[in-house]
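In this view, the complex is presented without one of its protein chains, the others remaining in place.
Take a look at chain A:
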Amino acid sequence: MSAVASPIRVSGLEKSYKDLHLLRGIDFDVAGGSIFALLGSNGAGKTTVVKILSTLLSADAGTASVSGFDVAAQPAQVRGSISLTGQFAAVDEVLSGRENLVLIARLRHLSDPGGIADDLLRRFSLTDAGGRKVSTYSGGMRRRLDIAMSLIGHPPVIFLDEPTTGLDPEARIEVWQAVKELAVQGTTILLTTQYLEEAEHLADRIAVLHQGHIIANGTLAELKQLLPPAQVEYVEKQPTLEDVFLAIIGVDTATDTPSGPTRKDSR
């Protein structure tokens, strides 16, 4: 799969719901092993793009391919090379965390589902909670389990639809950490988010989806060049409430969110 230069290719994608012309010709490519953030406000159509790429919806026009397979013509091959996590892909609340992982491993027809489950529980610090019903999990644990479920079978492409929506800052940092580790291992990740900070923090490339079009697509540095050159002003930067919150609950934020006065300049 790594032979494909752009594991995700989208060209001229259009989708309408009744009167609403939601996607009006979307084009973008995602390079292998990179994190690509699709940024947009609520209702911009981010989820629709992900649903089309994961074969849950069909497009009205345009083409899309994942790992070199056309999503409309070869949906089975696409499903074999992706996994989907986040907003609308749920975990089973009645089952335990471990049973959820075993279930997915069985459905991916892997051998030793139990071993795979135990290994992932360990990697995501869920070993102690593994035997408990998911309905007793916190939001962060649930999302970690969700991401662990998408790693089963090592799919080369992962879609994360708003992976941190509704999470507290601590859990969000855990998720970010997990996502970064995946990309380091060569997984291609398409992430949707409405949090600018999340895109800034995680993504190699960022595309902005607005009113049915991709209105900007580039690295953070490239996007910054779209603005007039920054004027140098000296302002005393107060720590944000988030910095304070993370500091007093004792989370080590040094590697994830640089705190203090230099925060906005550090990237």
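Quick note on the criterion: contacts are C-beta pairs under 8 Å (C-beta built on N, C-alpha and C of every residue); 3 or more make two chains touch, one makes a residue touch a chain; residues count from 1.
Heads up, the rule we're going with is that contacts and distances are computed from a predicted model.
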item	value
Protein that the absent chain corresponds to, by UniProt name, given "Cytochrome c-type biogenesis protein", "Transport permease protein", "Fatty acid desaturase" or "NADH-quinone oxidoreductase subunit N"	"Transport permease protein"
Touching the absent chain when the full complex is considered, from A:Ile8, A:Ala37, A:Ala64 or A:Leu84	A:Leu84
Option touching the unshown chain, where A:Arg108, A:Arg132, A:Lys180 or A:His213 are the choices	A:Arg108
From A:Asp29, A:Asp92 or A:Glu200, residue that would touch the chain that is not displayed	A:Asp92
Full-complex contact with the absent chain, from A:Ser34, A:Ser54, A:Thr164 or A:Thr188	A:Ser54
Absent-chain interface as seen on chain A, which is shown	51, 54-58, 76, 79-80, 82-84, 87-95, 99, 103-104, 106-109, 149
